[in-house]
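With one protein chain withheld, the remaining protein chains of the complex are depicted in position.
Labels A and B are assigned to the chains in the order they are written; within every chain, residues are numbered from 1.
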Amino acid sequence: MSKKSATSGKSRWQEFKASRAPMWKEIKFTLNRLKKSPLSILGIAIIVFFIILALIAPLIAPPVPGYDEYMMPKEKPYGSTPKPPSPEHLFGTTPYQYDIFYGCIWGTRTAFRIGVFVVFFGLLFGLIIGGISGYYGGIIDEVMMRGTDIIFAFPGLLLSMALVVSLPSQITIIDYGSIRWIVTLTSLDKVLISFILIGWPNYARVIRGEVLRVKNEVYVEAAKAIGCSDFRIMIKHILPNSIYPIIIISSLDIGGIVLAAAALGFLGIGSPEGYSDWGRLISLSRDWILPSNADPLGYWYLFIIPGIFIFMFVLGWNLLGDAFRDILDPTMRRR
Amino acid sequence: MEKNLLEIKDLTLNFYTYEGVVRALDRVNLEVKEGETLGLVGETGCGKSVTGFSILDLVPPPGYIEGGKVIFERKDKRYNLLDQKDSFLRTIRGKDISMIFQDPRSALNPVYTIGDQITEVLLLHRRVEFCKQVLSRKDLTRYERSLYMKMLKSPSSLTVRILSAIPILNRFKHKIEALARAEAIKMFKTMRIPDPERFLRSYPHELSGGMAQRAVIGIALACGPKILLADEPTTNLDVTIQLQILNLIKELKKDFHSSIIYVTHDMGVIAEVCDRVAVMYAGNVVEVADVFELFKNPLHPYTKALLESIPRAGHSFKSIEGTVPSLINPPGGCRFHDRCPYAMEVCIRVKPTLVELKEGHFVHCHLYSKGSE
Partner (left out) sequence: MSRLIEVRRVKQYYPILGGVLRRKVADVKAVDNVDIEIEKGECFGLVGESGCGKTSLAKTILRLLKPTAGHIYYDVPSDVLERITKLEAPEVARDMELEKIQSQLKVEKISVSELEKRQRQLKADKTRSQELKKIQSQLKAIKARSAELEKRQRQLKADTTQSHELEKIQVQLKADKASILELEKRRDQLKADKTILEESKKIDVQLKDVKAKSAELEKRRRKLKAQKIKSSELEKLRNQYDIGRHHGKKLNKMRRKIQIVYQDPTTSLDPRMLVKDIVAEPLTVQKIAKGTKVQEKVIDILNKVGLSGSHLYRYAHEFSGGQRQRIAVARALVLNPEFVILDEPTSAVDVSVRAQLLNLLQDLQKEFDLTYLFVSHDLSVVECISNRVAVMYLGKIVEVGETAQIYKNPLHPYTVALFSSVPIPDPTARRERAVLSGDVPSPVNPPSGCRFHPRCSKAMDVCKREEPTLVNVGDGHKVACHLINA
């Protein structure tokens, strides 16, 4: 017998449905808006495609047992001449015979890892610092914003390269007698951490701006009049109303981060050689882009195929970010 | 019998939104005579502001005018403003029909001084007159003279436009701008603004609400329009400033011989300023009468309820039952029937027609159309 709520006479299930009703209405409205914008649908389709690709990676590109699945399999003989696409190697092989097909498929997983990891933690730090800075103002605001200014002053890619080089490979968190907790950072991890350290100021800035705007709204003052603590106001009132620009920026950023990681991978910083990472794949083709006068684009598959993957991935996230901006644009919503 | 300067006949306006079609205006009929102040009164959502906007065809999408005519008399010719092209309407807006808005600070462009904004209007509409004045001077260089002749004949010619944009070569415009500024100063002097030169040089954010509204009124009246559309101009102002502005409007009306369509929800202001009143409810005009007649003898139940609900000391104020209906699915028949204390069976089915009970006093109500039979 479903319990009936004492006051409204509905069953618990009905109550639950009713409480989610406005959310469904919002979602329906959002979907309707999306339908009107074909580019947004394209963006969503691309991202969904990549997600599926990442999920079924073990099926279509089975890893070699005994080896780390992210390392691309090498084919004997280890000749240095890349081979064009063939039935065994769908996208061909790189110099030193890494399978490009394997690398691209598993590279999708790497790309998601990079993008989501960096944006998530960058967002976390940015939210905390920007939120506190915007809400309290005064000297806290000044200090934090000057900190972000300092980080902004450096050219991003160069600073990230410097950080990657200087971050230690092993961080000892606890070394007390028998308790030892040492974190080992692979070079890919170092790249990710350096991106986070460089990327959070952007989010902090944007959040701070939004918090400053929302802080002056009447409903925040009304909440104070009820006796809400600062923390509660920040979490329940300010954050939900200021999150929209952040959603847009972070979705655009995932694409940007992947691109930057690919750039670093091309320069040889980041994942080790043989790791299935799109940038790394292209770096392997460095010497073969224009091999000889006789055959200028003969080895096109070396860089064009991973390049297409990068391009589509970033394009998908950009379109998704645009889609978010369109549907979340307050002037278009009938608030 | 004065002629009708503006006639709105059967105006129907719809807004196409996600939730459905909002039938904002449903066969609205209004007349504005020369030299009179017509009050358009009603609550939020009744369509009074939109009526004003649609006279000038300024209704933004998703609003579309579905039917009706707006007939305006200009130089003895009658035009349906809804049929005209945008280029024709642009010659009317600001010159023959002007508009004053509710919030003066947002009606003025914050990055231009008041002087810039009023000379813009003056130069746009009275260009011919000013050009002729400039050409009648003796101290023009040949270069300037030729440019002004060109401006006179074809103001939007390419030469004039390019030369106006180049910094040093556009000095020729200073003469005509000086004339426009002098005209603006004269205008503000008649509005009794202290120190008009300084006023012209200030930016909208430097002015108080009352002064900004005066600037907006000055810009609206700069070209001597025949009809002034005032969309709740004093709602955001303090009561003492409101009095100043109302007196100003009354005086200017006398000087400029304009008609005014005064849109508001404040019955007190209507009683102060207007000659005739039209009461609107949910997109319909329900009663039109002379102002004294309306207050003394309101006929439509909505008008009666509205007058009774004004909080006044000593009277217990009665509120109107229910709320304004949603215009997406408006009630059939008379749109007021679900809140009307005198509703009859016919009110639900049939929309009431216009009945002229006394001379000049029109009602849309079945109570009176039946009674007269």
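Quick notes on this one:
Following the convention adopted for this analysis, a residue touches a chain if its C-beta (ideal position, glycine included) is under 8 Å from a C-beta of that chain, and two chains touch if they have at least 3 such contacts.
Not measured: the values here are computed from a predicted model.
Considering B:34, B:73 or B:272, the position touching the chain not shown turns out to be B:272 (whole complex). Only one residue from B:47, B:63, B:210 or B:283 touches the chain missing from this view: B:210. Note on the undisplayed chain: of the listed residues A:150, A:182 or A:222, the one touching it is A:222. Residue positions on chain A in contact with the hidden chain: 5-8, 18-19, 21-22, 217-219, 221-229, 232, 236-237, 240-241, 335, in rising order. The chain not shown here touches chain B at positions 43-44, 208-211, 238-244, 246-247, 265-272, 291-292, 295, 305-307, 309-313, 317-320, 323-324.
What we mean here is this: only the chains that are shown with their structure count from here on.
Remark: chain A and chain B have CA centroids separated by 53 Å (rounded to whole angstrom).
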